[in-house]
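Take a look at this one; I'll ask things after.
Every protein chain of the complex appears in place save one, which is left out.
Chain lettering (A, B, C, D and E) follows the sequence in which the chains are written, and residue indices restart at 1 in each chain.
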Amino acid sequence: MTTVHADTARIPVPTQSTYQTRVADYWNAEENPVNLELGKIDDLYHHHYGIGDADRTVLDEPDPGRRRERLTGELHRLEEAQAQLLASHLGQLSPADRVFDAGCGRGGGSVVANLRYGCHADGVTISAKQADFANQQARKRGIDDKVSYHHRNMLDTGFTSGAYAASWNNESTMYVELDLLFAEHARLLRRGGRYVTITGCYNDTYGRASREVSLINAHYICDIHPRSAYFRAMARNRLVPTHVQDLTQAALPYWELRKEADHLVTGIEDTFLTAYRNGSFQYLLIVADRV
Amino acid sequence: MTTVHADTARIPVPTQSTYQTRVADYWNAEENPVNLELGKIDDLYHHHYGIGDADRTVLDEPDPGRRRERLTGELHRLEEAQAQLLASHLGQLSPADRVFDAGCGRGGGSVVANLRYGCHADGVTISAKQADFANQQARKRGIDDKVSYHHRNMLDTGFTSGAYAASWNNESTMYVELDLLFAEHARLLRRGGRYVTITGCYNDTYGRASREVSLINAHYICDIHPRSAYFRAMARNRLVPTHVQDLTQAALPYWELRKEADHLVTGIEDTFLTAYRNGSFQYLLIVADRV
Amino acid sequence: MTTVHADTARIPVPTQSTYQTRVADYWNAEENPVNLELGKIDDLYHHHYGIGDADRTVLDEPDPGRRRERLTGELHRLEEAQAQLLASHLGQLSPADRVFDAGCGRGGGSVVANLRYGCHADGVTISAKQADFANQQARKRGIDDKVSYHHRNMLDTGFTSGAYAASWNNESTMYVELDLLFAEHARLLRRGGRYVTITGCYNDTYGRASREVSLINAHYICDIHPRSAYFRAMARNRLVPTHVQDLTQAALPYWELRKEADHLVTGIEDTFLTAYRNGSFQYLLIVADRV
Amino acid sequence: MTTVHADTARIPVPTQSTYQTRVADYWNAEENPVNLELGKIDDLYHHHYGIGDADRTVLDEPDPGRRRERLTGELHRLEEAQAQLLASHLGQLSPADRVFDAGCGRGGGSVVANLRYGCHADGVTISAKQADFANQQARKRGIDDKVSYHHRNMLDTGFTSGAYAASWNNESTMYVELDLLFAEHARLLRRGGRYVTITGCYNDTYGRASREVSLINAHYICDIHPRSAYFRAMARNRLVPTHVQDLTQAALPYWELRKEADHLVTGIEDTFLTAYRNGSFQYLLIVADRV
Amino acid sequence: MTTVHADTARIPVPTQSTYQTRVADYWNAEENPVNLELGKIDDLYHHHYGIGDADRTVLDEPDPGRRRERLTGELHRLEEAQAQLLASHLGQLSPADRVFDAGCGRGGGSVVANLRYGCHADGVTISAKQADFANQQARKRGIDDKVSYHHRNMLDTGFTSGAYAASWNNESTMYVELDLLFAEHARLLRRGGRYVTITGCYNDTYGRASREVSLINAHYICDIHPRSAYFRAMARNRLVPTHVQDLTQAALPYWELRKEADHLVTGIEDTFLTAYRNGSFQYLLIVADRV
Partner (left out) sequence: MTTVHADTARIPVPTQSTYQTRVADYWNAEENPVNLELGKIDDLYHHHYGIGDADRTVLDEPDPGRRRERLTGELHRLEEAQAQLLASHLGQLSPADRVFDAGCGRGGGSVVANLRYGCHADGVTISAKQADFANQQARKRGIDDKVSYHHRNMLDTGFTSGAYAASWNNESTMYVELDLLFAEHARLLRRGGRYVTITGCYNDTYGRASREVSLINAHYICDIHPRSAYFRAMARNRLVPTHVQDLTQAALPYWELRKEADHLVTGIEDTFLTAYRNGSFQYLLIVADRV
């Protein structure tokens, strides 16, 4: 089944708007240590945050080099835990199944899914550089017969309708219109297929987007949706939630640790912590069935 | 604030349809031991099922009377666990807050909420007999200044807009149109208020309603909704999910135990077990914010 | 034009859900005398009920064998009257026109349309056995150049857009989502084409589905829609009613007679009679134009 | 119950738009013999057309005065048949029930309903002159304790919600927005109440409004809706069709006879006949339940 | 890119409804001097009205022939001004861009766009005669390599999705359903493409269609939409207004002058003037972006 897609993996994505070009430029240029240093550890390059309790004893490490190393490792362990949580909700997948990784970044999520289920994976990113990097990694791991990355628009992939058993967005929904996104997932997923997203969303209960949410938007050139927007757009696109979990509390240890890592911080750490704590921002897992 | 409602508690509900009359007749006549015997234990009368692991050693009890007693007690413990799970999601309530129990049956849920938070509660049931029974219980407990039950239509309560901090349906949504129901909850809840439901729903992933689901409908004269219907109707009525949990697995021990209780069975036990196991039916918790 | 479809008539339908498999299993196994015995009379095999006044003198027939025969014949006359009523609303069709029979069962309806108008017909059923049986009948009649049956999903036929002058569902809408169904009819019908359905629906005026409606659902593994659902879904799919007729009264004589036919009853007869008489269930004809 | 409305019957309607003023002016000035001469026969003043087979022998009457008289009588018989058809679909009404006649003109329809069922009736017209005339007629008949006419806007009557067992528009829907109209009917009707309309609509199957339809619009300063608009607006306003009948053929004899009546013609007769015959215009009965 | 379309330019449009046939017949037969005489001046044949202040001194011209000539010239100048206003809003187009002229009539608008921007143009008309005439003109001008006209249905052009940088309707929206029309424009326009319409619409502020609006409908066999319908249909089809201008006052001088031109009047002049002046009718420019 891979061959169906392999030939199109190098077709350049028609960038549709100035905004998308600017986002692509950002990610083509991005070389944040928090992504690269953590990925180097085991060649699982993620572009998302971590969850779960942190081992804060790494901060007590007296040796500066070792402290950096242990801090980096601990943050990677937390982001790995997040990736595993997402992967654990993809449903019962077999090696013959195919999954779609929307907004795949440097490719870590697809590798996790492949390692876990043996399944085929198609990752899509708007950054040509990320797609190249990820495909290189797949070749290096020897899984490029099953896992491939495509420089495409996740709203208009050109992939075959109904060909996917599962799909996900790991912190990549804030760059796109949700109705267009979920329409594409609904088109690609087979009946009964599973969709999963972990995302930051702003909290309608708090009100409109807080100042902190806007600062995060400015930092990443993204446009964070309110929580309500996810459920409205899913309702319109035959995606029915089966599990929803507020991960906000579970996300705090990662950020509290990260702000101590001088070699990794990007400057947005305190804004995240404030946003989570004042109730204006949430870290949310939604698992839905394609019906 | 209670006095606002107290005077209207005895106003008979205008029964709007033949269907509603038939449902009211059913509950006015209902005297199932599984509801009454369990309630007698501690005067917490529930009309819902239980969750969590069961102590199946009660089945090994050699003395028949004692066996019945322990079985009854264990089932009550499980339904109590369900009631507590629901109540634990009502948000941070103070004694000054007011909650709305839609489809209150013999009143157990409102008592649980009052015991837990000290809050005011208004229960609504289409059965005059249930409302009377529940009010009697409240008086007996000495909480009738804070908890009252009303013989009303939950779709058209006549209660004050925005007066409620939380509201719920515990296995009572399958008797009504969800859009009308959620419109009424949205009207009654204050901004930021919390809505919770635990419900049986049929599973869109399986397909349409299975034979087992239809048999359950016939048993209770109800009309079980597909899971998708909940999220669509919430999306239209400013109720935004914050926590969704599939309780199907957690519901099985209750039913497996109940089918062994000859003095309590109603005959629907195997149908529930088959429906849960073949994937056509789910026991679902949805927690949502009124935005 | 037939050749366009002939080659695909044997392509197995991708069964999409467990529910659909279970429905297909039901119909593959079904051998009810009320369908087979009646069909044998003149090789018009219907899967629906009858309408119109019954000749109840057949019950007075003293000879048991003759009584059975006359009873069978009378029921077949009534179901034939129903099929003719439906066919009479298909619009002005010529032999060059093509019609679509959605949920064709053992094929009687398409034969009726062909005999009446000389038109081409494509029947679709989820049961491979029914499709085979129906195609055999068509060959036997020598009309297999114009009438063919397909083992397909009526929600996703793969047939050519706009190729049909008329289409119908005769008691087969209760197995599917109406929005998906009417979208497919609207796609297949040419502008100005005619859609007809005769269906049992539950009556919104009564309220939600009654116990009897649920028992019918359990009997046939179907999911009867409320009357309102038909008009809402048609309004969304460019199908505009031009004639609507409540056939409930006209359906009673068939059921009253059938319950006397010991050799044909399936056990659901009294439930139907009660449901029709207590106002919770209706037998409805809707004729609509594709605009 | 009458007294509730009696005091408001003289409150002038706030005319909302220039269009409505112009329509009101038209009907305040209108003195067409086809309305007045026919009404005089038995004091049943209708503002609609007739249905059914005509006795065309009246045209052979040699005496000119007698010919006019018989022609007038025959047309009145046909319009009376139309009024009775509408009234026969209002459901089972008792003398305690109340009906709403939206766009009542000179009041004939409400009298017909009162004579048939003994029920209370509230007619509403935008023309003060028509309301006065109709109330005068009611007093003359001695039914003004049960039947009253109001100079109001049918889109915003100010009447009590849920107070009506039935309501109708007899050829008056083409002056208003259907969504606003049906929202008001749905508000006024009790659950299970019946709504009936007989109306000219343009035929979506034909296409957009034909020249003839536009000429009719110009003649009456109205804005004829397409057939589809009725079903879409009903679907949005909890009005579910139970009977739909195309009366176009039944309407032709009236118009064919009327065009021969030199003393009654208004000049629009041929346009109606052409519009009905070329398929662009339909005379439709819709009976719906308020659910 | 032209060649993509050239081969299909002669494929006859499948006329879908009686209404469309009648409109096509009208335009195939139409030979109004007000269109032909004005077009002859410089071979720019328009089918729309003019805007801007008129030079009414042409009426004082004593020589009758010269007066006619000057009158004709002045009216053409005004309709040319209208065409230029529309063209000026098409966005920044290059010679490589392609535009779509929906309802192109005798082709003037596409020529104007080509002359202004050097772009490719595809005009579509339901009249075969108009398409032939317009193609002849293009050949005569030597621009038939860039500008071509097609006898097609503008609701279903068969052109390539996303291939157009701009598109418009110049007084041709009143013949079609706006939702179907805007869906086709949205399909054809690339993201960020520009849509422009100049149209007569009836004014919802006034109320429903006035008598004058209906007379205009009858004159042209069209079905003028209310202003609100444009914005509702655009909102559903990803067309976002960026400039809206009421041209009603600017349209009056054209009509005031035209009614003095005995050799050009069609008889509808006074109706337009009354409709514009009594507030029931508007001449509107809407410029929107495809997002």
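Assume contacts are C-beta pairs under 8 Å (C-beta built on N, C-alpha and C of every residue); 3 or more make two chains touch, one makes a residue touch a chain.
Predicted model only: the values in this text are computed from it and were never measured.
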item	value
Touching residue (missing chain; options A:Ser210, A:Asn237 or A:Gln282)	A:Ser210
Residue, one of A:Trp27, A:Tyr49, A:Phe159 or A:Tyr175, that touches the chain absent here	A:Tyr175
Full-complex contact with the absent chain, from B:Arg56, B:Arg191, B:His263 or B:Arg277	B:Arg191
Chain not shown, touching residues in chain B	191-192
Residues from chain D at the interface with the omitted partner, ascending	16-17
In chain A, positions touching the absent partner	16-20, 22, 175-177, 205-211, 214-215, 217-218, 221-223, 278-280
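Definition applied: only the chains that are shown with their structure count from here on.
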item	value
Reference interface A-B: repeating pair among A-C, C-D or B-D with over half of contacts shared	C-D
Whole-Å gap separating chain D and chain E, where each centre is the average of the chain's CA atoms	40
Multi-chain contact sites of chain E, meaning residues that touch two or more partners	16-17
